[in-house]
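Structure incoming, see below.
One chain of protein is taken out of this complex; the other chains stay put.
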């Protein structure tokens, strides 16, 4: 029964990945890519160029930093949203749907809307100035990093919310009753009764959110454009620019492979530690 | 509707929709024509300002081409230059895709470098109606030399400068200056009462390099010379200092412009808050005619005397604009090369170019039709600029150099927003750009 899913993933992910790995060993650029199979094989040349002569390490730092902050920040928001909409009330369906909207909007629309909101002399600046804050440059310079963080939080918390909501459904009625009988306070109930049930789905949501944030290309691309300001030169944008604008496909592939390795190793360690995948509870 | 029923309905819809889309009815064409039963695919930029007109134009072109050759034309559109790049790359890599592409002029050198597009022989030029049917200036970026050309000029989109006629009149300025220093002096006079002399989009991803290139080339530095990058020359640094200085030291630009995209600059000019709007093309007319400055603005060519000079220095080129517009290229993998050339011939004829100009406001490349436009006073500056535009260096590395040039501005923005140009930082950024440009040129084949 594993076959259909397995075959599909093998053909559409593993095979192209192998091709991409091979490409990362080629000197593939605008001059050679029409006959890409015949492009010069340069072994690890692209990798050393990526490390020594590009902003790769800087970008990895930015990407991991921003993804970590966003992921941690979406956890309480998503959880609170799920808990607050778990009990029935009038209009709950609508509220739940509205909560999904940021996740539903295409990333480039989110990017465009927030770019206009955050632009100098824009709505954000006007609103903030009423509170005595006069920060006008959000889309470049050190604050651009925080602009990216804020917008990404806005767009991605519904994922945690969705999974927490699903997790809440698997809590048996009797658990609630037991907690009520004990006269447990709401926080203790959450802490000792509810949260253990949510650990699995929420950890999963955070892992996925982290990976999506690390790989998010559209949002920073639309918010800041290319060439990207130094403070938001995230990995996917660097990879994209190197490949699709500078036409250094080999170097670009090497960068991407690098990022996969750099993310996969901590991920594997983390997975072992949280034991998310170890059979039945 | 329950979810299960909905899913069932959805599944049915999918199953039913698929075979339907597979067989589209082919209208019968006259037998005997060379292209009967064939279809040409053409990739062009989506026009969000004239969407219905563009659709109509697609239909008209296809219908007309069918009567001429028997073949039909299907148009595909792309939304952004990045979209187009990806499309070209995937098509070239897999040898599948559009037969004819409409490319921005500055991308033509890179397209040439891929070797994926047909180099036009004398015979091919004859098939598109002869090389001399085009305005000579528009052929400036078709290939590295006459023998190796891939791009056939389709539209011309020279850059000019819009200016607010009332503001200039009120300040007693007869006409926009023809030197950058003069323009700055005028802008200083015009910066009063909350209005600014210039509207410049420093935060744009496409525009800033065009200023730097223009000022450099006017000072005699084409940026690339025989495989050597020359971004580290004094003239280029001066160009950056002038361009950034408008906001930082001369204060003739709204400080918010440090983060502006092109759209915000146009909006500021349209709101009557700026006197000059440099680096726009004729398409800006659509927006400006809907703005509060409608009827109160005019176009002029941008200055051609570099900053710090009062006359064109030796070796300088009086370029009014980059050679801008669209070229048509034919993919080498196309199985319908001759048909593709016939289509290009049709699209670049005087008649088709007239329709195109009248529909979309894009200037012709066809010499015969361009001549008739010269007498139109409203177009004088734009037609003038079209003839005096100069091609950017024809190198496969140009896209990278362009990116490096813009990067200098992008990384200077935080300082610019704080109202200063950090000379040491600027020098090091320009040096980085020089290194990037040189290493891109070194890889050129």
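All chains are identified by letter, namely A and B, in their written order; residue positions are counted from 1 within each chain.
The definition used in the following text is that a residue touches a chain if its C-beta (ideal position, glycine included) is under 8 Å from a C-beta of that chain, and two chains touch if they have at least 3 such contacts.
In the analysis below, contacts and distances are computed from a predicted model.
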Quiz prompt | Name under which UniProt lists the unshown chain, selected from "ABC transporter permease", "ATP synthase gamma chain", "NADH-quinone oxidoreductase subunit N" or "Membrane protein" | solution = "ABC transporter permease"
Self-check item: Absent-chain contact - pick from A:47, A:145 or A:240
Solution: A:240
Self-check item: Residue, one of A:26, A:107, A:232 or A:251, that touches the chain absent here
Solution: A:107
Quiz prompt | Candidates B:47, B:189, B:355 or B:425 - the one touching the absent chain | solution = B:47
Quiz item: Which residue among B:90, B:121 or B:374 touches the omitted chain?
Solution: B:90
Exercise. For subunit A, enumerate the residues touching the unshown chain of the complex.
Key: 1-2, 4-6, 8-9, 11-13, 15-17, 19-20, 23, 77, 80-81, 83-88, 93-109, 112-114, 116-117, 119, 121-123, 126, 154, 159, 162-163, 165-170, 172-174, 176-177, 180, 186, 189-190, 194, 200-201, 204, 207-208, 211-212, 214-215, 217-218, 235-236, 239-240, 243-244, 249, 252-253, 256-257, 259-260, 263-264, 267-268, 271, 276-281
Quiz prompt | For subunit B, residues in touch with the removed chain | solution = 1, 3, 6-7, 10-11, 13-14, 17-18, 21, 24, 45-49, 51-52, 74-80, 83, 86-87, 89-90, 93-96, 104, 157, 159, 206-207, 262-264, 266-268, 270-271, 279-287, 290-291, 324
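Everything below uses one rule, namely that only the chains that are shown with their structure count from here on.
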Quiz item: Could you state the distance in Å from the CA-based centre of subunit A to that of subunit B?
Solution: 34
Self-check item: subunit B-facing residues of subunit A, complex
Solution: 29-31, 33-34, 36, 53, 115, 119-121, 136-142, 225-230, 241, 244-247
Quiz item: Which residues of subunit B touch subunit A in the complex?
Solution: 82, 85-86, 89, 92-93, 110, 113-116, 203-205, 254-261, 264, 396, 399-400, 403, 406-407, 410-411, 413-414, 417, 439-440, 443-445
